[in-house]
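See below for the structure under consideration.
Of the protein chains in this complex, all but one are displayed in their positions.
Labels run A and B following the written order; every chain starts at residue 1.
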Amino acid sequence: MSDPFSLNGGAAIAMIGKDCIAIASDLRLGQQSLGVSNNFDKIVEINSKNFLALTGLATDVLTLKELIKFKTNLYKLREERDIEPSTLANLISSSLYEKRFGPWFISPIVGGLSKKDNKPFICGFDSIGCIDYSNDFIVSGTATDQLYGMCESLYEPNLNPEDLFETISQALLNAVDRDALSGWGAVVYIITKDKIVKRVLKTRQD
Amino acid sequence: MADRYSFSLTTFSPSGKLVQIEYALNAVKQGVTTIGIKCDNGVVLATERKSNSTLIKNDTNTKVEYITPNIGMTYSGMGPDFRVLVDKARKLAQTNYKRIYNEYPPVKIMVQEIAKVMQESTQSGGIRPFGVSLLVGGYDDHNEKFRLYQVDPSGSYFPWKATAIGKTSNSAKTFLEKRWNENLQLEDAIHVALLALKESVDGELIGENLDIAVISDPQDQLLGFKGTTIEGPRFRKLTADEINDTLDSL
Partner (left out) sequence: MDIILGIRVSDATLIATSKAATRSISILKDDDDKTRELNKHNLIAFTGESGDTTQFAEYVQANIQLYSMRENDIELSPKATASFIRNQLATSIRSRKPYQVNCLIGGYDTKTGKPSLNWIDYLGTQVELPYGAHGYAAFYTTSLLDKHYREKMSIDDGLKLMDMCIDELNKRMPIDFKGVYIKVVDKDGIRLIK
């Protein structure tokens, strides 16, 4: 109660597969126990290989979506190339730490493939920018505990894109069903070297 | 009070020229010749350090400077102005790039930052333009390519395969045009740089009187520690002995 991180609710997750990554989130936006919207997108496409998912206080989710998009657009103009996932992670980290003593109440997740060798990259952050690198999965939001449980039991390394989609979807869906503040629909992005697949999942609406 | 009457010293002449910038270029033209050569596997920055007296302890005076582990910079023109720019460049590389992205800037971004400082000095109140032209050489991690840039007092910058600035820059450039080719290797580039300098140096060419740096392969021994996968700096100064050895083989 009155914790800014769990006012609006929401959950996000990223996973590494074989030469691919998946990133997903729920679609709920609420005011404490009251559901307000079942179409609140928490994932931004930074460029064709890099995605950012944000959970936490919805106003800060919107602000940071715009801020990071703005910074990466300027980056592309200045450098004449797309930002790399590891560089993006450090950019987000320094942007969050800039507000060390009045933080954005969010827990971001970055997922992408590097430009040169399409190496999968995922990481998470705390609200003041400490990077949590991972070789398997990263979770965030009000269903964090449930997501960890699902990931620990369902995840296996080197899944192909189709199997990774199945794993991440089941992990997310079953986690949010045990969280009153998450759910109300979900989106999953599967990123491989030559295409992005977005799937909107129909879920229970209670 | 000072800032209230702080007008720009660089103002347009009726013919549309900024004469202060032309004077700055004259200062560069009087400076010691500096050579920069880029090839597939590295960049060479070479210049002469002149001393008027044998009593001067010359080996502490450096003219080619380290900016980031993969970028070096040298100049023709006024030494004190150069040192100011070196300080600013090193600081900009940290504050405007490394502290944001946790990696060093590509050469072009570094050059743009330096050029911005030089341009601002032509439009700000109470200050004069920098009396130097710079050669900035370095390596870009993202495309695995070497780069060589010249930056002028006006703030304009140019990418080069090989170029010269300073007193004998015109003749040196003609020489480089003849000697440079697509499959030049770093060792050849150092040779060519020395030959080009030889033309402009009055006395005998010796290693002690030359300042040369190369940006090429990672120099892990310069790192100061072992046992990691971290690459060493690519920027390396040549010692007087190394230069003398090369001079002997000319």
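Here is the rule we use: contacts are C-beta pairs under 8 Å (C-beta built on N, C-alpha and C of every residue); 3 or more make two chains touch, one makes a residue touch a chain.
The shown structure was predicted, so the numbers you read here are calculated from the model rather than taken from an experiment.
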Which displayed chains the unshown chain touches: A
Absent-chain contact - pick from A:62, A:130 or A:200: A:62
Missing-partner contacts on subunit A, residue numbers: 8, 29, 31, 34-37, 39-40, 57-59, 62-63, 102
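Rule of thumb we're sticking to: only the chains that are shown with their structure count from here on.
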Rounded Å distance, subunit A centre to subunit B centre (Cα mean): 44
Subunit B partner contacts - residues on subunit A that touch it in the complex: 78-79, 81, 84, 87, 90-91, 93-94, 115
Of subunit B, residues touching subunit A in the complex: 99-103, 106, 109, 112, 142
